[in-house]
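Read through the structure below, which is laid out as structure tokens, and then see the notes.
Missing here: one protein chain of the complex. Every other protein chain is in place.
So, subunit A:
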Amino acid sequence: MAAVTAARSSCRAAGRLVCIHRVRSCSSIRFIKSKYVCVFDKSALKFSHQQRLFRTSAVSCGQIVQFKLSDIGEGITEVTVKEWYIKEGDSVSQFDSICEVQSDKASVTITSRYDGIIRKLHYNLDEIAYVGKPLVDIEIDASKGVAPEEDVVETPPMSHEEHTHQEIKGHKTLATPAVRRLAMENNIKLSEVVGTGKDNRILKEDILNYLAKQTGAILPPSPKAEIIPPLPKSETLPAAPKDKARKIPVPVSRPIVFSGKDKTEPVTGFHKAMVKTMSAALKIPHFGYCDEIDLTQLVQLREELKPLAQIRGVKLSFMPFFIKAASLGLLQYPILNASLDESCQNITYKASHNIGVAMDTEQGLIVPNVKNVQVLSVFEIASELNRLQSLGSAGQLGTNDLTGGTFTLSNIGTIGGTYTKPVILPPEVAIGALGKIQVLPRFNGKGEVFKAQIMNVSWSADHRIIDGATMARFSNLWKSYLENPASMLLDLK
């Protein structure tokens, strides 16, 4: 009772007649709604009133139509269902693909004739489906009024859905039932709309564009629409006197509707491998040490040696030099080529220098290693690298190439960057990352400025067994070999 009084008093502004009408027809739930509604102006009231009536009269269940498998041609009567594109509960639009069936070397895509929701699939995968028998049950909205006689059992000469529509509706325009309903609701003649779909078919977007031009407003986005383009300028609108009289709002800022969805997928394959490796690497206390190397002399040397290697069928990059110099350094500082066991009780000094080279492939990061660098020449290292690179890009690296590494170099500089913070790959204890080679001005011994080829190196090492001094000395030795390549000759075995 109290609620009634309250409604009446707040409705005074809106007009008593309307409020009384509301009180009479309201149930307790609708009462609460009417309180809010009465505060607005009359046009809003009318709108909600209409809506309410519409709602009570609408049927909750749609009509279930059996979509039968239509004729395949060549007198074929049965096919095998090979793949379902939808499942029960999915909503489909007309012309969406429903399933793929196969018959005698022919693969057929079956598309939906209706808009609606899939309620039942009549066959499982690899079952035999029969032409003329139901394939799926689709629940169609009753308001759409698609006549059941559209179900075709025998194949008439014009089995095309659009032709049936033409006969029923009497229009010469092609449009799906959903589009026709939208046009009808908005009092649009389909013949006035320009179709942009296949065969000049009128699409939902065409109706919306037509409406936008008429009312000068942006309509609510359809579920499939992504970003709504800003209003066309008033010059492009048809010059009807009606439009000139209407006020066209100038677009200031339109809310951009973005309907992109988040995508979640399980971690598999290369990502899984990285997760495992890096989680294990977390246990290692890393410290970093960086430096810059003047590669001017090495660049010159490589230019001279490249054609010689080419003659022998090997592509010579800078990596073989970096790798060999690292191996020479490891001979002096073997702790960098060691491994710490699980319990941190023992250090194993590895005899072989199996130097890993980080490679970026299509699938992800892989680190194959060159075995026994300590006994290989620079040329042999280069040719081994070529082999690993071609196998890597073909995705054919074997387990032997990917295991047994003792030290790693990562040439991230081929992509870019200067200083980085590389992560050690267990069970190793050190890693080096090489930045890009840049031409920079530097001072020489005489105090003159000259063009230097500078590359940055960033080392990371396991601080449990390696200290900064060791890393620094190793780095200096490695640097000296590369800055003065001739000095490598002295120590090469």
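Going forward, contacts are C-beta pairs under 8 Å (C-beta built on N, C-alpha and C of every residue); 3 or more make two chains touch, one makes a residue touch a chain; residues count from 1.
In this section, contacts and distances are computed from a predicted model.
*Asks:* The hidden chain: which UniProt name fits, "WD repeat domain 75", "Ribosomal RNA-processing protein 42", "Cytoplasmic tRNA 2-thiolation protein 2" or "Lipoyl amidotransferase LIPT1, mitochondrial"?
*Replies:* "Lipoyl amidotransferase LIPT1, mitochondrial"
*Asks:* Pick out which of A:366, A:382, A:409 or A:471 touches the chain that's been left out of the picture.
*Replies:* The one listed residue touching the chain not shown is A:366.
*Asks:* So which of A:63, A:186, A:277 or A:453 would be touching the chain we can't see?
*Replies:* Residue touching the chain left out of view: A:277.
*Asks:* For subunit A, which residues reach the chain that was dropped from this view?
*Replies:* Residues of subunit A in touch with the missing chain: 72-74, 82-83, 95, 100, 102-109, 111, 125-126, 159-160, 198-200, 266, 268-270, 272-273, 276-277, 280, 339, 341-342, 348, 363-364, 366, 394-400, 402-404, 425-427.
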